[in-house]
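Dumping the structure here so I can ask a few things about it.
Only one protein chain is missing from this complex, and each of the others stays in its spot.
Note that the chains take the letters A, B and C in the order they are written out, and that residue 1 is the start of every chain.
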Amino acid sequence: MYYAVTIATLITMALALVRALLGPTIYDRLLAANMFGTKTVLLLSVVAFLYGRPDFLDLALVYALINFIGVIAVLEFIRLREDSNDARQGADE
Amino acid sequence: MIILFGIFLLTLLVITALAIVRSESLFAAVILTGIFSLLMAANFFLLDAADVALTEAAIGAGISTVLFLGALALTGEHERGSSKNRMAALGVVTITTLIVIYATFDKPRLGDPDAPVQQHVGAWYLENTPKLIDIPNAVTAVLGSFRGYDTLGEVFVVFTAGIGVLFLLSARSAGRTEEIDPANVPNRGLRHYLVPRVVGRMLIPFIFLFGLYVQFHGDYGPGGGFQAGAIVAAAVILYALLEGEAEALRVLPLSVLKWLVAGGALLYGAVGVTGMLLGGNFLDYSVLASDPIVGQHIGIILIELGVGITVTGVLLCVFHAFAARGKV
Amino acid sequence: MALAIDILSWVLLSLGGVFVFIGGLGALRMPNLYTRIHAASLTDTMAAVLIIGGIMLQAGLTLATIKLAAILLFLLLTSPTASNALASAAILSGVQPDEGPIERGRTSR
Partner (left out) sequence: MELLGLVYYWAFAILLMIGFYAVIAKSNLIKKLIGLSIFQAAVFLLYITMGKVDGGTAPILQDGVSLYSTPLPQVLILTAIVVGISTTALGLGIVVRIKEEYGSIEEDEIQERDRQ
């Protein structure tokens, strides 16, 4: 049954990748990347048990903690860009 | 079955890489790079390389995205199309691909136990790690002790790269006259996103704690200085993203970071020199304690600490160097 | 008893697999950004709970279970937060919920 879950996760990763490729907005891509992160965490946890080496759950833990940073960084980048756009139009601070 | 999973992931990897190269928006390309790194780490994991997957996780998911975005903020996010010799490049690339694929037919297949890589020094390492060093993680043993010189070299490369970025980006550009004072820069961080701020602040201590765990548990499980350095740096970068960069600089000033960069590399070197002073060879940890195995343990923990400190320092210095220039 | 736990964890895992798949399908097929976020994040959270719960039952009372609990906790904290931040960023930058993506958010193709 680990195999079944792994296959479902892999297929979902493919679907998320299609969404990331299609876009259309940058937020769709970001959503797909975030989904990809969650799916990777699940995949790694399942595969750690599939391999019978549960001590490798550390990896999934890293992703669960760090994946967040990527999303936050992109949002911060978008905010900076919007700010500078606004400043250029003379409408902001 | 596992091999099929691997091949599926590789297919996704190739598709992602193609999309990265084709995408005209560099911003989208950077986000796709994040996905690429996730796929790569999953692949490493399926190929039994837990330590490498951990490194890729710590670096690829957060820090490399942050660095690329930092550079994009300074340079602009659209490319203006390919150069003129696109067809020639395509031809060269196709031919080279075919040659490389042709060459792979002579390679031992995946997982062949008789492949040369399994025979020589690799087998020796696996056999002697329990005898000479007595820690479970053979990767850490090879990294820290058997190939300590190599790692020292890598640490100095990281160190040099960090110094290089500081040199490049602390030079004042011709067009920019006034020095930017980090105190009155209107970089408020993600102030108006309340939920991420609260949750992010809650996460930071855990990321730190986990970084320390990875650092000091590296002898027994996947982990070590390189990964831990990246994780700790990621925690500080998260803080900088949430609270504004000036706030992060107040907590960990640039002067401290510079000391970290140099101090880690120095600690590594000092362990080596101590070994020499105690009558062993450079980076021979067996003389650090009366029992050679205990000596090895002490040596590995110290040099991993040095590696971790340098990596943290360099990554944070680089981040701040980009961020300080990025006041658009 | 062991059989019951096995069956329970099997049910949880397969339900989790189904939810993962539904989430992926939703993220691909839904008509606009916000419905996609909805599909992805809701099913993501549910799937994470189910799958990790299923594995925890298999692992029993070991260190692995504690790690899994930590993973679950962090996933439950970060994943909805990221979705929330994503949605608020999108709406601040002017992607309208009721129609297709408008020009400003469009960055490529």
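Remarks
By definition in this document, a contact is a pair of C-beta atoms (placed from the backbone, for glycine too) under 8 Å apart; a residue touches a chain by one contact, two chains touch by 3 or more.
None of these values were measured; they are calculated from a predicted model.
Within the whole complex, touches from the chain that is not shown fall on A, B. Screening B:138, B:214 or B:288 against the full complex identifies B:138 as the residue touching the chain left out.
Taking the whole complex into account, subunit A touches the unshown chain at residues 51-53, 55-56. Within the complete assembly, residues 3, 6-7, 10-11, 13-14, 17-18, 20-21, 26, 29-30, 33, 36-37, 40, 43-44, 47-52, 55-56, 59, 63-64, 67-68, 70-72, 74-76, 79-83, 85-86, 89-90, 92-94, 96-97, 100-101, 104-105, 107, 109-113, 115, 117-118, 121-123, 125-126, 129-130, 136-139, 141-143, 147, 150-151, 154, 157-158, 161-162, 164-165, 168-169, 171, 173-176, 220-222, 224, 226, 229-230, 311, 314-315, 318, 321-322, 325 of subunit B touch the chain that is not shown.
In the analysis below, only the chains that are shown with their structure count from here on.
Contact count check for A-B and B-C (C-beta pairs in contact): higher for A-B.
Subunit A and subunit B have centres, each the mean of its CA atoms, that are 19 Å apart. Centre-to-centre, using mean CA coordinates, subunit B is 28 Å away from subunit C. Residue positions 13-14, 23, 26, 30, 32, 55, 58, 61, 65, 67-68, 72, 75, 79 of subunit A each touch two or more of the other chains.
Each of residues 74, 78, 81-82, 85, 89, 92, 107-109 in subunit C touches at least two other chains.
Residue ranges of subunit C in contact with subunit B, taken from their complex: 74, 77-78, 81-82, 84-85, 88-89, 92, 107-109.
Interface residues of subunit A facing subunit C in the complex, by the touch rule stated above, are 1-2, 4-5, 7-9, 11-16, 18-19, 23-28, 30-32, 34-35, 38-39, 41-42, 45-46, 49, 54-55, 57-58, 60-61, 64-65, 67-68, 71-72, 75, 78-79, 82.
Partner subunit A is touched in their complex by these residues of subunit B: 1-2, 5, 8-9, 12, 15-16, 19, 25, 27-28, 31-32, 34-35, 38-39, 41-42, 45-46, 50, 53-54, 57-58, 61-63, 65-66, 69, 72-73, 186, 189-190, 193, 196, 200, 203, 206-207, 210, 214, 221-223, 227, 231, 234, 237-238, 241-242, 326, 328.
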